[in-house]
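All protein chains but one are shown in place.
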Amino acid sequence: MPWTPLASFEIKKLQILDEHGNLDEALEPRLSAEQLLRLYRVMSLAREGDQRMLKLQRQGRVGTFGPTTGQEAPPAATALAMTERDWFVGAFRELSGMLMRGVPLASHYIFHNGWEEGNVFEAPRTLPISIIVGAQTLHAVGLAYAAKLRGERDTAAVTFFGDGATSEGDFHEALNFAGVWQAPVVFVCQNNQWAISIPRRRQTRAETLAQKAIAHGVPAVQVDGNDPLAVYSAAKEALDRAHGGGGPTLIEAVTYRLMMHTTSDDPTRYREEAEVAEWWKRDPLVRFRKYLERKGLWDDQRQAALEEEIRREVEEAVRALEAAKGFPLDAPFEHVLGTRHEAIERQRAEFLAGRGEADHG
Amino acid sequence: MPWTPLASFEIKKLQILDEHGNLDEALEPRLSAEQLLRLYRVMSLAREGDQRMLKLQRQGRVGTFGPTTGQEAPPAATALAMTERDWFVGAFRELSGMLMRGVPLASHYIFHNGWEEGNVFEAPRTLPISIIVGAQTLHAVGLAYAAKLRGERDTAAVTFFGDGATSEGDFHEALNFAGVWQAPVVFVCQNNQWAISIPRRRQTRAETLAQKAIAHGVPAVQVDGNDPLAVYSAAKEALDRAHGGGGPTLIEAVTYRLMMHTTSDDPTRYREEAEVAEWWKRDPLVRFRKYLERKGLWDDQRQAALEEEIRREVEEAVRALEAAKGFPLDAPFEHVLGTRHEAIERQRAEFLAGRGEADHG
Amino acid sequence: MAKLNMVQALNLALRQEMERDERVVVLGEDVGRDGGVFRVTDGLIDRFGEARVIDTPLAESGILGTAIGMALGGLRPVAEMQFCGFSYLMFPQLEGHASRYRSRTHGRYTVPLVVRVPYGGGVRALEHHSEAPETFYARIPGVKVVVPSGPRNARALLVSAIRDPDPVVFLEPKRSYRAFREEVPEEEETLPIGRAQVAAEGTDLTVVSWGAMMRPALQAVEAVRQRRGASLEVLDLLTLAPLDVGTLVASFRKTGRGVVVHEGPRTLGPAAEIIARVNDEALSFLEAPIRRVTGWDVVTPYFQREEAYLPSAERIERAIEETLDDQ
Partner (left out) sequence: MAKLNMVQALNLALRQEMERDERVVVLGEDVGRDGGVFRVTDGLIDRFGEARVIDTPLAESGILGTAIGMALGGLRPVAEMQFCGFSYLMFPQLEGHASRYRSRTHGRYTVPLVVRVPYGGGVRALEHHSEAPETFYARIPGVKVVVPSGPRNARALLVSAIRDPDPVVFLEPKRSYRAFREEVPEEEETLPIGRAQVAAEGTDLTVVSWGAMMRPALQAVEAVRQRRGASLEVLDLLTLAPLDVGTLVASFRKTGRGVVVHEGPRTLGPAAEIIARVNDEALSFLEAPIRRVTGWDVVTPYFQREEAYLPSAERIERAIEETLDDQ
């Protein structure tokens, strides 16, 4: 009686499609050919859109951004499991998921070219990029609470964040609120092994990031984040639970940031090329393509056609980026408040007058 | 291989002396008679000092405060396990621990009578009361880091906080930093079941508070917080680990807030008297007295003598409280910065001139 | 009409808005079963249930962060910070997100919410319970800051704040919570956000204040008026952001003299901005330096020294006299 066991916990890892393309058929999710091909297409578009953007950045045609290459699976496969009624609340490395939600690639470019206009897109219930690490996880919990309060059983909120974000207090407050409220939230941690220069093992002493949910009585699982099938299955299960009133889940998706943190970063200062090379072997696109091929859904010809199609789509986005200029300079005055106030309008007038003079002078 | 168990965890509970005074002899800590009597004395003084303060508050002789009655064991027994080289970093419900550290009861009264002077005491490495819930836990981690950096192997930092505090982001950041740094910190959660009106089960979905440490790879244990022997043993083990370079520990001490949250609070609005009555039966003082009696260290006569002694000590503190007045009004100007600045000095002069006039006018 | 104190008036506003609009929810520490530590939310949980009157875990960033999500999701959350000194924990969510979703998305997503913050001194409280943080919030573009001074305007302004499309920090002067009562009509009343009120008209000098300081300010004005028959104008700002510059400037153009009263430290307090606005638009009308009767640039002292540090009617009186006497 003096030393009583009170509670015990276990964290498990899910992998369905391994890096060699081997499949665990018992766990294979039931996805239609159309869904599988959409997933592959979106991941491929994200990869190509990302790589093209790196060039644009080097040419000064967009500003600083965080490449997503290598991390296409967690956002895209999760978004595939979502419906239009679910909320998508990302951080800044979820390009594939935003594309799956219907955000135009051009919006992503325009945003990263320093225009708020890049955040004005029609994709349903999809919030723009959130830069402050960890903060957005709380918004997801509030969105989920609102849905629950209104009896919208078909609505959950899905939020994404990195391994580094699990150190921020906001992340824990979000998990805790979600646990207490049994709010329909899916927390997806993209553990890409690095937070800028800080490796995962120096971010926290915990052996897994999934176990952070134990602190808040929230179920959690680790998945191979380069395995789109595992991510999909875990996300689907978590979403089903959320929709069914079963509350939140944390999914740790183990993946890797193959590029620099952002285009301002030089990763050779802090990590080994060998490590990066090792992770290239686990490229989610290669693995998924093999899977599609084995299912008879894919071949070289289709691949060539897709590549051509994507090339055109990316070119179109680049053209849209180039066309996106000349937006009204005084928009910040227009959108700072939802009501008009003399003090603001007078500053706007002063601003515009100054611009006019400056343009002439 | 697809569903791989990755990690498992267990939380245990320690009790040595149960509420009927039954002892688990195998686990009984080796404390000298002097130590045991000191512990009993300090807990008794805290109880009496607290109850007397309630009356002082009702008479308007001190301001709002949070009574500690019922929670004497965790701070006092932990402080007994500490040395002068360890840091004591409390919240606001650790009167017994502060007394054990050598903080005069009078200082506690003077602080709660609205004088910063109540924070100026000689007790070694003992920080004043910290009101912002959770914030102080980070200071403890920094103190521990400093000690470790300087090679002070005999120094750990011990920080106290409530069940409610475990919801604050700062608490998690503190645990995480301590885990990564393997800093010599002992986190003592006084889980007194309530955070003002919020019961423990609505504070978090977690079954125990101890398990919050799992999120950060930090070992944790739950103890019966009304059992001074269990608290002492857990604290001693955690301190030994910290001093030995083994890093941080979280101790959840399960106890109960027998009084109101603070003197401004009316607990009948939100909790049942029956629950309170149930916990009075687990009074740590009653239990510990029985233990001392069985060990032949205590009897009614000694009890009477102690009560008399404590009564006198408390009266002395009340007298010191009454005497503590007339402190310089401009002390806030003196202590806002460590260097002199004209702008501040001119305000001080303006302040003093204004007081002078007001006094005459 | 019922005679209500400010706590009751705020409670009335919340009750009626929750009845009128089911999107309105209340959240915070102890706002439910306990009715809030000041009882502003008293009884709401019985009327509207636990789902709309939400006792949250103890985490201020969590409270505002989830309130932002609720607002994005179509609710109208009214969050409570238990005391001013703890409200800073929600500052990053306020500055980083509540204030920005509108501008970030050019209006596609907005965050209509209210954060109620009991603030200011005078109630013999512990450390961190008596701060006056107006500046921190009024300085954030995209946030409105409202401060009532009495039960009636508190009720009307809270209703307006709840219906406002923007995040509103609603500072409640806790010293005024139970200090006095006013007639507050049962029927709906609102007051426009962004407008100051002329509490008394006059031509010799303008006294500007808000919140709990309105009472000593009015006392001081009355004393000076009686003693020397001066004609004193008094402005009750009611909104600190966006500032009602028009009313301020008009008054100073008329009087040419002024005293601004607030509790928080002098440096970078709202008085500084008011003086700067007068400098911008009415400098040539000024006949004397505008005096600031404010807290000092020190850490808010514990309560034994508090009264000596808070602006008092005497200090305000003296400042008015000196400013009137200035050549």
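As written, the chain order gives the labels A, B and C, with residue 1 at the start of each chain.
Just so it is clear, a residue touches a chain if its C-beta (ideal position, glycine included) is under 8 Å from a C-beta of that chain, and two chains touch if they have at least 3 such contacts.
Model, not experiment: these values are computed from the prediction.
Undergrad: Check the whole complex and report which displayed chains the hidden chain contacts.
TA: A, B, C
Undergrad: From the listed residues B:Ile16, B:Ala81, B:Leu306 or B:Ile344, report the one that touches the chain absent from this view.
TA: The one listed residue touching the chain not shown is B:Ile344.
Undergrad: Looking beyond the chains shown, say which of C:Ala2, C:Ala51 or C:Ala276 touches the absent one.
TA: With C:Ala2, C:Ala51 or C:Ala276 as choices, the missing chain is touched by C:Ala276.
Undergrad: Just name the one of B:Glu116, B:Asp283 or B:Asp330 that touches the chain not displayed here.
TA: For the chain that is not drawn, the touching residue is B:Glu116.
Undergrad: Which one touches the absent chain: C:Phe38, C:Tyr109, C:Phe136 or C:Trp210?
TA: The single option touching the absent chain is C:Phe136.
Undergrad: On chain C, where is the contact patch with the chain that was removed from view?
TA: Listed in rising order, the touching residues are 85, 88-89, 91-92, 95-96, 99-100, 103-104, 127-128, 135-136, 138-139, 141-142, 241-243, 265, 267-273, 275-276, 279-281, 283, 286, 288-290, 292, 297-299, 301.
Undergrad: Against the chain that's been left off, what residues of chain A make contact? List them.
TA: Residues in contact with the chain left out: 63-65, 111, 113-116, 131-133, 164-165, 167-169, 195-198, 202-204, 264-265, 269-270, 327, 329, 331-333, 335-336, 343-344, 347, 351, 354-355, 357-358, 361.
Undergrad: Touching residues of chain B against the unshown chain: what are they?
TA: 87, 89, 116-117, 119-120, 127-128, 130, 132, 135-147, 149-150, 157, 169-170, 173-174, 176-177, 180, 331-332, 334-339, 341-344, 346
Throughout what follows, only the chains that are shown with their structure count from here on.
Undergrad: Which chain's C-alpha centroid is most distant from that of chain A?
TA: Using the mean of the C-alpha atoms as each chain's centre, the farthest one from chain A is B.
Undergrad: Report the inter-chain centroid distance for chain A and chain C in whole angstrom, where each centroid is the mean of the CA atoms.
TA: Inter-chain centre distance comes to 40 Å.
Undergrad: Could you please state the distance in Å, as a whole number, between where the Cα atoms of chain B are centred and where those of chain C are centred?
TA: About 36 Å separates the centre of chain B from that of chain C.
Undergrad: Indicate the residues of chain A shared as contacts by at least two other chains.
TA: Those would be 169-170, 173, 176, 180.
Undergrad: Counting only residues that touch at least two other chains, what does the list for chain C look like?
TA: If we look for residues of chain C contacting two or more partner chains, we find 57, 59, 61-62.
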